[in-house]
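Every protein chain but one is kept in place in this view of the complex.
For chain A:
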Amino acid sequence: MPETASAREHGARPGSQAAPPPSPPHSQPDFDALDALPRTATGRELWTALGAAGLTAWCYRDSGTVASGVHPDRLARVLAAADARFAIPTTLSASVQLATALPVLATDPRPLARRELARAVAGESAVALAATDVTAGTDLTALRTEARISDDGVEVHGAKAWIANTTTADHFLVLARHRTGRHFTHFTWVLVPADAPGVTVRPADSALFGSSGVGDVEFDGVRLGREHLVGRTGMGLPAFARHIATERLAGALWGTALCRRALEDTHRHLTTRAHGDGTLWELDAVRQRFAACLVRVRELHALSRQLGDRVAYAYDTGAAATLKAAAGATVGHVLGECAQLWGAAGFTTGGIQETRAQAALFGIGGGATEVVLSAVADTAETILAELANDLAGPGEDAPACGGALPKAAATGPEQGTDVPRPGLGLPRPGGGEPADGLTCPGGGASVWGGAPLDVGEAGPEQGAEARQPGLGLPRPENGQPAPGGGQLPPPARQNLPHQRGAGR
């Protein structure tokens, strides 16, 4: 298989980890290792247990090769298993490492990164993804943390805020600028040991997210060897853009599990809570509100199934933004409704009201809802073209959106072109150039580890996504994508080209 640019984010190749991870389960893992933990387990305790049981490795394709990318079904199962047992901050701690921190670290094939990656996969160490700066997370290209690179090494100056795993991490994977200015090539990752001289960690003042190890970290002239640079110099933002997409997918997968769990608990409450001669569940108003939540969570689940592989296998950032926007809205709605249906009982310690407050994270971390909606808007033409293609059905030519779609954009999932189609040639309303430096007031900090903003400059252009219509890929049991979006009969799934990034 030819090496791809993704694999060349720093020359990483599948199988580049230093040592084989703990043997991952094959198809039916048991989660006994998680059952052995108390429900109050911290994120670090969960991370250790996942690694020791081989469950972290199990989340990645090619027998646990992080550089190959996540296996979305397995990632979903692990997140659901964690969510069923532990509080949101604890699962958050693992989610951000599984989806983003480890894949970013895996872009570097050199010995230090390989060694630390292997330790992290084994649960022997934890890695905090330190992207969000003290500046607004919605304005990522304005981040101030510097990596002063010389022939002798690298010196890190700056601070990061609201970073998950800060108080428990062995290393910080720090996104820093090595040049002034906003250009996307001015940023680089640095792997900073938490015990390096000049590193100061402070826990965040948060009663809701303490068990995630969330906090702030300062780097005061932290001097390291050049081997601590991760990935190609200047490829920090490209690597981030790719792998924050996986974190957004993880948010949708986890959000579905969280909603299901909350609804199950709520259903149990409603069917046992006396009201009149029966229970609350017999009230039409209650049933309808609950049913509306079921519809919402089914929508999110279906969307995850439709778009998940496009993110996991093809790094489709537009699909990731769609999933993130849906997850934020759905989780907020469902948890809010559940909290209302629980009544006063929802205010118990650890009850649904606490969960609801923590679940607000789904609309903020990893890309605030407003930010990802802007990214979705940037893909409007592509989404409309895909819908038109789907509605036209097999063998039909889809009507072009606005009469202006390039051929490739209307070919649908079966075509599997490798070339991103970022623009459809349609002028923006108002035209003109994007304005740099705008921020999104809905952004906020990212305790998911990643900045909530895409890396675009600002305004309508912010976070413009790759247009890769037609990459909806079903997953057979072997975890490899088979093009066709799950819509093709089995024979048609065969002999179709794998998508960009597949199998890596």
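In the analysis below, a residue touches a chain if its C-beta (ideal position, glycine included) is under 8 Å from a C-beta of that chain, and two chains touch if they have at least 3 such contacts; residues count from 1.
Everything that follows uses one rule, which is that contacts and distances are computed from a predicted model.
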{"item": "Hidden chain of the complex, named as in its UniProt record, picked from \"Acyl carrier protein\", \"Dimethylglycine catabolism protein DgcB\", \"2-oxoglutarate ferredoxin oxidoreductase subunit alpha\" or \"Riboflavin transport system permease protein RibX\"", "value": "\"Acyl carrier protein\""}
{"item": "From A:Ala33, A:Ala101 or A:Met235, residue that would touch the chain that is not displayed", "value": "A:Met235"}
{"item": "From A:Thr42, A:Thr65 or A:Thr141, residue that would touch the chain that is not displayed", "value": "A:Thr141"}
{"item": "Contact residue for the chain not shown (choose from A:Ser63, A:Thr185 or A:Thr279)", "value": "A:Thr185"}
{"item": "On chain A, residues whose C-beta touches the chain left out of the figure", "value": "1-6, 8, 11, 141, 179, 181-186, 232-235, 237-238, 241, 317, 403-406, 408, 418-428, 431, 433-434, 454-457, 461-467, 500"}
